[in-house]
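First comes the structure, then the notes that go with it.
Excluded from the complex is one protein chain; the other protein chains are retained at their positions.
And then chain A:
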Amino acid sequence: MMNLEGLEMIAVLVVVVVFVKVLEQFGLLESGYDDSIEDELELSAVRHRPEALEQLEAQTRFSRKELQILYRGFKNECPSGVVNEDTFKEIYAQFFPQGDASTYAHFLFNAFDTDHNGSVSFEDFVMGLSILLRGSVQEKLNWAFNLYDINKDGYITKEEMLDIIKSIYDMMGKCTYPILKEETPRQHVEIFFQKMDKNRDGVVTIDEFIDCCQNDENIMRSMQLFENVI
């Protein structure tokens, strides 16, 4: 007289569930999707080896010794040979302990990552540095324009400039003197556009930019500032 009442049903159910779990434990019953396999195939990281020293020497304006020094530093921080954006941000943030350098680092990363594949290899790194440190003023200004032009459409709009300037101010952090106000970046953008935007069309083109910078003594002088960094 198997008169199973409600509670007994539940009891039997519990027993069945436990049984199934035990079988699963012993691997006799496969259930659920196996994401375990994917975990095994841990994408053993992208390992990148740079081009030979001679090639880099030819492509950039660094000497052999300088390239060696650069590579040693690079490899020390990124043993896998490429920098992804997070590591880049981390490294850059170390230099600005008081503020938040992540936004500017993001823009910098995009400027260095010329082939836009999400990582900066040693070649990208060294090419960028070659322009910045050993390039002509024209090239440097070009690079700066590329940095400011976030969507790489050849025009710097006010919004793009505002983003860039805000990120620079972010690096200062909170404890500044005088106190950082909300409208300071915007004012800065206005000053910039007044200087650069000659035809008042609301955007700055590469020619306007280069023209204007070449006429400004301060900027020209500061461009020469980092000649002897390496």
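One rule holds in what follows: a residue touches a chain if its C-beta (ideal position, glycine included) is under 8 Å from a C-beta of that chain, and two chains touch if they have at least 3 such contacts; residues count from 1.
Here, contacts and distances are computed from a predicted model.
From the set "AP-1 complex subunit gamma-1", "AP complex subunit sigma", "Queuine tRNA-ribosyltransferase catalytic subunit 1" or "A-type voltage-gated potassium channel KCND1", the protein name that UniProt assigns to the chain left out of the figure is "A-type voltage-gated potassium channel KCND1". Considering A:20, A:53 or A:69, the position touching the chain not shown turns out to be A:69 (whole complex).
Contact with the chain not shown here comes from a single listed residue; of A:21, A:64, A:152 or A:174, that residue is A:174. Where chain A meets the omitted chain, the residues involved are 5, 7-8, 10-12, 14-15, 65, 69-70, 72-74, 76-77, 91-92, 94-98, 107-108, 111, 125, 128-129, 132-133, 140-141, 143-144, 147-148, 164-165, 168-169, 171-180, 184, 188, 191-192, 209, 213, 218-219, 221-223, 225-226, 228-230.
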